[in-house]
Structure formats: C-alpha cells, structure tokens
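Not every chain of the complex is shown here; the ones you see sit where they belong.
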Amino acid sequence: MNINSQLETILFVASKPLALKKIVKVLQVEETAVSEALANLCFKYNNQESGIMIIQNNDEWQMVANPDNHEAAENFLKAEVSGELTRPQLETLTVVSYCGPITRPELEQIRGVNCSLILRNLMMRGLVKEADDPSGLLPKYEVTMDYLRHLGVNNLNELPDYDKLHNHEHVSITLAQSSEPAA
Amino acid sequence: MIQEIKLEKFQGPLDLLLQLIELEKLNITEVSLSQLTEQFLNFLDKLENDRSEELADFLVIATKLVYLKSKTLLPYLYPEEDEGPSLADQLKMYQQYILASKKVNILWSQNRIAYGRVEPPVKNTEFVLPLNARGEDLLKSMQKLVSRLRPVNPLPKITIDRAISVKQKVESIWNALKQHKKMNFKDLLSVAESKTEIIVSFLALLELMRDQKAFINQDSAFGNMEVNLI
C-alpha cells in the first residue's frame, strides 16, 4: 500500500478539513507515517506553480485550490450558476416547470437521458428545489418561488399554454412506457 | 444439430450464427455459414411467435445467408467480383467485439471506481434569472419536447402481423404448384404485400428446391423464373 497516494486521494475526495487522527484511522497506519506522508504531499504541492495546495490548520489538513488562481476558479464557478442555460438544462427546467412536481426517474423517462448532474446544477442556481412531499418514497422536484416570481407569474398554471402542455398526451404515453423491459 | 439452441439464449442474428458455428465446431467462412442457412431459417418461425419485433433484423441476415447458399449451390451464376465485406467478415468482427465485451465486463465488475470530488456549491447571493429561461423559452422548449415525444406510428407491428411465415409460404406455393404444375415466380410474388413477404417467398422457394419438390428454369439473367413441380 502506498500511503502517499492514499493520503492524496482522501484529501482530494474529502473536500473538507481532515483531522490527523481521522486520517490515521482511515489509513490504518502509524501517526508518524501519516505525518511523514503529509510532509511529502506539502512538498509536492505547495509551490507557486501548483494549482492545488495543502493547507494546515492546527491538526487539520485540507486540499484546496491555489488562492492565486481564485479569480479563475470563481469566474468558472459563477458562470456555472449564473450564465445562460445549456440546451439540456433548459429542457430539464422546462419539464420540471410544466410537469412538476416530478421524480427523477419520471424526468429521465421523459427526456430519455440521465439528469442527475443537471438537476444538481438547477438546484444550485436556485431554479429548482425538492418538493415538500413527505408521502413520496422518491424525492420530487419543482421550480422555486424565486424563479416563478422572476418569470412574473404567481402560479405554475400561468405559464404559457400550461393547461395544454401540463398533461400532454405525448408525455403521459412516454411515462407509461417506463415499465417496458430493458432491451 | 447436436444440441438445441434455446430461443432466449441468443441476442440477435449474429449471436445466433456465432453459437451455431461454435456448436458445429466450424470456422467462420462463407462455406460453413452457407451450411447453417437452414438451421438459421428454422429459427425465423420460432421468432415470429415469441420475438416478432426482432424479425426484421434476422431477415436481413437470412437474406445474406440465402444469397451465400444459392451461391454455393449455383456458383456459375455468381461471377467473381468484389462485393465488399462478406457476412463471414462481419461475423468475425462481431466476434471480436464480443470477446472484448467480456474483458470490459471484468473491468466493470471490479468496482475499481475512480471517484470525483464534490466542490461545495457556490450559492449566488441573490437569485439570477438565466437570460434564456424566460416564459417564452420554456414554452418553445416544451413544444419541441412534446413533438419529439410524439409516438411513432406502430408501423412495424402492422407489417409483422401481415407477414407470413416461411412455413406457411412453403405450403401455399406447394399447393399452388400442385395445382398448376408450372408457375411464373413473378405470379407467386404478385400476392406479396411487403418486401418481407417477397423475401419469405424466395426463402420458401429455396426450401422447396432443397426438399426436391420444385426446380426452377431461367432462360437468361434477370429473365423469368419458371417454377416447376418435380
């Protein structure tokens, strides 16, 4: 087992500060070995050319983006949550608007593609949220009040052609096909 | 046939051919494939009952086999020419992807997953309406989606409902032959309602020839085919 490599992996995936003790427990090696590996990792990453840094706060360790690049990182992350929607994102938002509250499997059945990443992005943007529906086994998604307000409507049924498109027969037929055996 | 291949044990026509080849311990060549024609055709009737939606795929390969078979039966009718990749080539290639899929499955089943990380999301301090997510954008997008979801005409089902099995066709041609002794192949096809039925008629005719119930006269290439009772 390569401690340096495993340490690098867990700092990478954790996305939060990790206590030395926790690392020792996960890697199941001596504390001195972990400390040594942490020193190696700092040596590897902590230089100006690196895009990733290892920071220490008392006995906690974290892998973070190089603060020198914070502008690039922020521009990127902001664009993710404020720019124009991609075509698949817009379509997903559309289905949630006209057919919501809707579960992810239903949404995917209608669109024919996996929607997990897109839903996450739409939720991050505050366009979509999980509906309050304690009865359902699967979470249902709906658009947010914020979004509706910015569209200038008070209620979903004020969306253009809502009555016609809300329970459109093509959509219900597609949903009914979901139980077909996988080819 | 040494063993029976069960209907549910093969996926498509190429898979069936591969299994037949393996059962008979043959190499993948045009000659050995042509030897499997009849066995392959036997499955068409079974498919018609249980997996009719796949019939079209099997008919494509069936016609290739029938072509190979007729070529080996009557080689003088088929001058040597480059016809592109043969059915044998296609099958060999398919076999290689099947072998590769077994290796892929080993990789997949190891659960040796490369995990990504999740960056804590950056929340906008206030709501930002994306420029292209206004009411009219939603409407257009929904209209597009609804038209994309329009159910396809159930055309294939209708065709298959009307399709006649090889066995039925053999019987109907045989009955007609017994009555008329001699018939024009074109007349046999005149009742055909679809391409499928034309193929089925041709297959049926080959079966009758194989069973030595009929023979065919043709005075020139693309000329009339005269079907005779033996």
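Each chain gets a letter, A and B, in the order it is written, and its residues are counted from 1.
Methods note: a residue touches a chain if its C-beta (ideal position, glycine included) is under 8 Å from a C-beta of that chain, and two chains touch if they have at least 3 such contacts.
Values in this document were obtained by computation on a predicted structure and should not be read as measured data.
*Asks:* Tally the chains of the entire complex by the labels shown and give it as a formula.
*Replies:* Complete complex, expressed with the shown chain labels, is A x2, B x1.
To be clear about the criterion, only the chains that are shown with their structure count from here on.
*Asks:* So what's the Cα centroid distance for chain A and chain B, whole Å?
*Replies:* 43
*Asks:* Where on chain B does chain A make contact in their complex?
*Replies:* Answer in residue numbers: 115-124, 127-139, 141-147, 149-151.
*Asks:* Per the contact definition, I'd like the list of chain A residues that touch chain B in the complex.
*Replies:* For this pair, the touching residues of chain A are 9, 12-16, 74, 77-78, 80-85, 90-91, 93-95, 97-98, 110-111, 124-127, 146-147, 150-153, 159-161, 165, 168, 170-171, 173-174.
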